[in-house]
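All protein chains of the complex are present and in place, except for one that has been dropped.
Per-chain residue numbering starts at 1, and chain names A and B are given in the order in which the chains are listed.
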Amino acid sequence: MKNLRHATALAAIACAGMAQAQTELSLWYHGAGSANAEEALVNQVVADFNASQSDWKVVLETFPQLAYNDAVGAAALADELPDILDVDGPVMPNWAWAGYMQPLGIDEAKLEGFLPGTIGRWNGEIYSVGLWDAAVAMMARRSVLEENGIRIPTLEEPWTREEFDGVLQTLKDTGEFDYPLDLGMAWKGEWYPYAFSPFLQSFGGDIVDRDGYQTAEGVLNGDAAIEFGEWWQGLFENDMAPGTSQDAADRETGFLEGKYALSWNGNWAALPVVEKFGDDALFLPAPDFGEGPVIGGASWQFGIAKTSEHPEGARAFIEFAIQPKYLSAFSDGTGLIPSTADAAADTANYNAGGALEVFYELSENQAKLRPVTPGYIVQAKVFEKALADIANGADVIDTLDAAVDEINEDIENNQGYGH
Amino acid sequence: MAAVKADNHGMRLASRYAVLILVAIIFVFPLLFMVMSSLKPSAQLLLDTKSLRAFLPVGDLSFQNYTDAFARAPIGVFVFNSVLVTGITVLLCLFVCSLAAFAFVFIDWGGKAVIFSVLLATLIIPYETIFIPLLLMVSQLPWIGADGFELGWLNTYRVQIAPFIADALSIFLFVQFFKDLPKELIEASRVEGASWWSIYRRVVMPLSGPVIATAAILKFLFMYNQYLWPLMVVQEEAIRPVMVGLGYFTDQLNVPWGEVMAYLTIITVPVLGFYLSLQRVFISSVASTGVKG
């Protein structure tokens, strides 16, 4: 990582000669301090781009992830946005609607073969595109399942709800685990809607009615949602999963240490599992709670700020960045899922027979976008609180009703969010 | 008889120290945990929190976390920025606020009662609640700098300094202290024909050691620990302060706790140093007044 930084610095010096002719473009990125190679890779792409042509010079500014959205909001207020923005997929509609971003203007043909979760659309236009997607799977150990006579589910035939509840009971009865299932309740914030709203969707409910995005009534507090809420509460009442006060450390190491039999976790956490358990490691698809198995899609993507004076330069950079070699490089460096099948074939983990190949399939087959609406950022917070409250024993129906009221009021206050 | 008395005295002394030490343990243990943890690998650190080993320098000890932390983030830059912004703000605050307090306590002037109560009322406005209007305002403020006239204060040191120079609490601290100074002193100087400025500089401020130290520490802590404001107004890494830098470590999916502890230890050192240097002021004031317990 240090070497890469040096390389970047050298490249910058090398470019200095022609810097005069290059117009500066600012790029903001959310991954400051990332332990994995992410930041170094972004630096590499920027350096390569600056060296590849003489019109533009991209200048990178990185931010700590939790601070990033606030920083962008503040900059937008003060009219200080950069040219190129990095944006979390579900947040993009909000930024597009609020006038932070402009359509990418990239030829759709260039995005052919990209996973659905890597392309951000709002109002019929493409606003952002990602170099990778992320996927969530039920991490398990083959030996544990086989010992307890549990069927190993497949993409075609996932666990049904009854089967899944049975699996949890069986694993709990072994007495070998602190909890049969680790949901990652320790991870606050976007993890809740990202990882758990797919369960609700599989039950037949949703965070908001996607038909026009004008209400959550009947969707977040309908029969399906109430059934989901009761099932969800049962997980914690019956000690199937650790609740909201789960230790962050246990989330990181509990499954590896054998405290939990199953762990609902993302592909970014998969490599340590493969390292620890080797062939015994399993990455299983989401259970089917009635309406088909679902996982969340969309991760961080690049877009162009509305205020950019050089959208053509920003576009050139984004087109440069989505070359297959960078998609593969990011995947190898970070463990994330490359955006195209071609790039996947070139990676260490997602090629045919690779350790994480299954995640590409999960992403391709099960991924559903979080509600594509500017109101999502509020809805996500409301949903998170509702799930935490229900897990802590709040009345299911009252809690969901309250969530619906808050979401609807917010939609109303925003005059329908421009749908 | 004498021996018994000495014994009694010894016992009393011992019990006094026992109380002091017991209280000290209560105050020091989380910090001990922080420092010890910064020397351990993350995995061991987390395991150690399950026992009293958390407070002991045991197991696999090294400065690896510090090396890794410096590789992860430009810590030197963050600390420099924080110390610079904090230092300048504290100095300006001490001057501006003591001057205002002086005017409020010692001088009679039209409108002072009204103005003082308005300023005092701002004591209860949490900064968090006015940051958004403040942001909109500073983004439009003019400035005349090296490059001539410019509009907008974002991405500068001054935007981190100027809004926090004057505050009600600092003025209030000085006012409370000045009230207890003997008025005759000031009147005598006036009779001798001293100007207000020289009374402020030569009579009042030299007596104000303890309150200066108190106000300085309070301001220092507030400024050094700023997070939300710099996050909103500073986009360039080169002028970011330490608390924003904390996100480089904690905003990761797998938080590197060892490095977090190392970073926390590093950023705590300047504050501790600042306090220790000011503590002498307390000590000297103790010496000069000779207060007994």
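Details
The rule we apply is simple: a contact is a pair of C-beta atoms (placed from the backbone, for glycine too) under 8 Å apart; a residue touches a chain by one contact, two chains touch by 3 or more.
By our rule, contacts and distances are computed from a predicted model.
Per the UniProt record, the absent chain's protein name among "ATP-binding protein", "Cysteine-rich domain-containing protein", "2-oxoacid:acceptor oxidoreductase subunit alpha" or "Sugar ABC transporter permease" is "Sugar ABC transporter permease". Within the full complex, the residue among A:Glu61, A:Asp247 or A:Asp346 touching the omitted chain is A:Asp247.
Of the candidate positions A:Lys110, A:Lys188, A:Arg210 or A:Lys325, contact with the hidden chain is made by A:Lys188. With the whole complex as reference, residues 13, 16-17, 19-20, 23-24, 26-28, 30-31, 33-34, 49-52, 54, 96-97, 99-100, 102-104, 106-110, 112, 115, 118-119, 121-126, 128-134, 136-137, 162-169, 171-173, 176, 179-180, 183, 186-187, 190-191, 196-197, 200, 210-211, 213-214, 217-218, 221, 224-225, 227-228, 243, 246, 250, 260, 264, 267-268, 271-272, 274-276, 279, 282-283, 285-286, 289-293 of subunit B touch the missing chain. Take subunit A: the residues that touch the chain left off the picture are 70, 73, 76-77, 94-95, 97-100, 188, 243-245, 247-248, 377-378, 381, 385, 388-389, 392-394, 397-398, 401-402, 405, 409-410, 413-415, 418.
As a convention for this text, only the chains that are shown with their structure count from here on.
With centres set at the average Cα position, the gap from subunit A to subunit B is 39 Å. Those residues of subunit B lying in contact with subunit A across their complex are 43, 46, 49, 71-73, 132, 135-136, 139, 152, 154-155, 231-233, 235-237, 244-257. On the subunit A side of its complex with subunit B, the touching residues are 1-2, 28, 32-35, 61-67, 70-71, 74-75, 77-80, 82, 187, 248-249, 252-253, 266, 268-269.
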